[in-house]
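All protein chains but one are shown at their positions in the complex.
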Amino acid sequence: MTTPATLVALLHGPDQPGLVARVSGWIFERGGNILHADQHRDMESGVFFQRVEWVPAQGSASADSAAFHAFAASLGMHARVAASAQRPRVAIFVSKFDHCFHDLVLRWRAGEFACDLVAVVSNHADLAPAAATYGLPFHVIPVTAADKPAAEARQLALLRELRVDLVIMARYMQVLSGDFLSGCGCPVINIHHSFLPAFAGGKPYHQAAARGVKLIGATAHYATAILDDGPIIQQDVARVTHRHDVEDLIRKGRDLEKSVLAQAVRWHLENRVLVYGHKTVVFD
Amino acid sequence: MTTPATLVALLHGPDQPGLVARVSGWIFERGGNILHADQHRDMESGVFFQRVEWVPAQGSASADSAAFHAFAASLGMHARVAASAQRPRVAIFVSKFDHCFHDLVLRWRAGEFACDLVAVVSNHADLAPAAATYGLPFHVIPVTAADKPAAEARQLALLRELRVDLVIMARYMQVLSGDFLSGCGCPVINIHHSFLPAFAGGKPYHQAAARGVKLIGATAHYATAILDDGPIIQQDVARVTHRHDVEDLIRKGRDLEKSVLAQAVRWHLENRVLVYGHKTVVFD
Amino acid sequence: MTTPATLVALLHGPDQPGLVARVSGWIFERGGNILHADQHRDMESGVFFQRVEWVPAQGSASADSAAFHAFAASLGMHARVAASAQRPRVAIFVSKFDHCFHDLVLRWRAGEFACDLVAVVSNHADLAPAAATYGLPFHVIPVTAADKPAAEARQLALLRELRVDLVIMARYMQVLSGDFLSGCGCPVINIHHSFLPAFAGGKPYHQAAARGVKLIGATAHYATAILDDGPIIQQDVARVTHRHDVEDLIRKGRDLEKSVLAQAVRWHLENRVLVYGHKTVVFD
Partner (left out) sequence: MTTPATLVALLHGPDQPGLVARVSGWIFERGGNILHADQHRDMESGVFFQRVEWVPAQGSASADSAAFHAFAASLGMHARVAASAQRPRVAIFVSKFDHCFHDLVLRWRAGEFACDLVAVVSNHADLAPAAATYGLPFHVIPVTAADKPAAEARQLALLRELRVDLVIMARYMQVLSGDFLSGCGCPVINIHHSFLPAFAGGKPYHQAAARGVKLIGATAHYATAILDDGPIIQQDVARVTHRHDVEDLIRKGRDLEKSVLAQAVRWHLENRVLVYGHKTVVFD
């Protein structure tokens, strides 16, 4: 069956009686029909969170979207509204590892991600042929310690030119600076190959092998100026034993990285992730 | 913090625009405050399902509960309303295996189940001392092939006398008849020691070992007149290898049975399980 | 580090005292060095199973391989010996679904499978471009109900011509006949998209949705003349809820199918799987 064009609102703010009734009443009065609504109350902090998805009355999607922001503000809530008809424009950043890249693109071709892939950006040329196979534009922007600010400026210019709504770091092996993150104007999802906060920083599989853990993990999070510290979207683990050397951890880790990153991207694109402070609320 | 007394409604019926707004509006108008609301639409069958939990206005819990049924009926919906102030009365049926029994009672003592344990019923006397340790009334009602109808009549009389709201079959090794199930007037949750529909019937661990499966499972479901066929509430699995003989499967299975049954009972007691046809909707 | 060329023996037969000592003594006397040895006793049936991997003395790999068979026979054991220097020749059978195909080929290119991919065989032309991208020979052999024996004869001729050691059914949507399986002279690994023995046969995700299970599964097994009944190599499951419709089960199932099939193929290629009766012993 064809899914009709919908609006999704993510809102949060101080809890007060009647919020669910007011939001659903507002939508109903304007002729909309709610498909899904999910809300959460943080009892400790007194904050209300909601994700609501509805089919607006014929022809009123863009008016409703604008009006909802004003309505939410009148309730003291902060809102973000997305229209399913507007597909987000996504750039994938890669280096030389290709497993997350292939996984994301194949899922996208299979219809798992409602977005347009508008660019593949890399500090190396290695994955250019793979991108060409998929018909995806590939941009090489080399990065060295000396010219990193200049390289990031080129990346930012490209993202602006392409009006990118989301950057995915698919094992991109450079740390993006705080300036880049504040300048790019859109969320950046990173995949870290450990169960954060354990083993932040470099070579986490080597760290895990040295510590003798019995599970290895992967963590997808929004990148922030502090390395490997951003709000966590998804995590998963896999069992390892003394029989697995570092090479095995890396191989097993690839599967974790692929599935955890894909799940986080899917949730983000479906407007299911609400960042609140240092954490996320995922309406799955 | 103390949780205030709440009402929980589980409702379902034909989908129609505005249901979320109407239900939340009804609660709001009567001075109630929604704590949680979760809904689901079965797109294929056009059925709407909702669980809504709210704090009613002071002193109006029992009036609201009655009124909600009429309100739901006016929407063409079927509703069930539970008040957190009324703790369900639960009977546990056991035979000789004691792992699920101990697990349920220890969780209950730890505060994981909001219910009163009013009886332990068994076809054997073996667990009488264990029940005594916990201070729980224990009733031996022997069952033989010849006198099963009479035994079930005694069980039913006991359940009625104790006004039982839920029966838990904690590895009770007798099949309850269709007559018993229709006569007892309350739900019966059973734990089957396989991943249903695989290995229904007797000796499922032996069946699993013979088939050479790589995972064993457990399934908690509402008992119906057809053996091992009722609506499934929860399932889980554990990995096994050729090194595990039937004794090992039984040992590993005990852990599955305990956790799966406990989770199903908890969800049921929190009014999170809505039976619809042959399936369940679990608002977790 | 470079792994030296090794021999792997899989043997089984009636248990008797001293088997471990005899096998390891035989290898030691011929100048071999055991890298891994793993054994299992089925206490009930009195059968001994062993996988032993060793570095033979310089230049004696092929002589040792032949001599080991005779040695095992002298112990009343059945043995299979594989040399790591001889890469198995593998054919992948596909239809139109491409997720397992891409997954297998990308893992193969990443070095996860020690084999040569010598052919992709399909009853449809759809995946020819994808195979071309990877530089893999693609053979279209259409199959209709009327000409199935002729089509299978063409498949068998191709497998013989290419000296294929393993066939992987990567969501190949035709049932291979008993004649084909006995005629092809090599193992055939199939991926079934359910947790067998539940939901054998067609449309297992629809069956799972209809039954309301809380976990869906996938099973990799050796194909036999009885549909979905062969010895199981690997299984895994994923959690689903009432929110997942059949389309979601199919999407989530793709991930299971990929990882379960890949794990089974990897174990097979590493000579870790010993078929015994209706079951497998997997020395992982």
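List of remarks:
Lettered A, B and C in written order, each chain numbered from 1.
Rule of thumb we're sticking to: contacts are C-beta pairs under 8 Å (C-beta built on N, C-alpha and C of every residue); 3 or more make two chains touch, one makes a residue touch a chain.
Bear in mind the structure is a predicted one, so any value in this text is a computation, not a measurement.
The missing chain, though absent from the display, is touched by one residue of B:44, B:112 or B:179; that residue is B:112.
From the options A:120, A:196, A:223 or A:249, the residue with contact to the chain not on display is A:196. From the set A:130, A:175 or A:237, the residue in touch with the chain omitted from the display is A:237, counting the whole complex. Touching the omitted chain from subunit A are residues 40, 42-44, 49, 195-199, 210-215, 217, 231-237, 241-243, 245, 278-282, 284. Touching the omitted chain from subunit B are residues 99, 102, 106, 110, 112, 133, 251, 254-255, 259.
For subunit C, the list of residues touching the undisplayed chain reads 1, 17-22, 24-25, 27-28, 33-39, 41, 43.
The rule is short, and it goes like this: only the chains that are shown with their structure count from here on.
Fitting subunit B to subunit C on CA positions gives a rotation angle of 180°, reported to the nearest 5.
Contact analysis places B-C first among chain pairs (by count of C-beta pairs in contact).
A straight line joining the Cα centres of subunit A and subunit B is 37 Å long. The mean-CA centres of subunit B and subunit C are about 41 angstrom from one another, to the nearest whole unit. Within subunit B, contacts with two or more other chains are made by residues 43.
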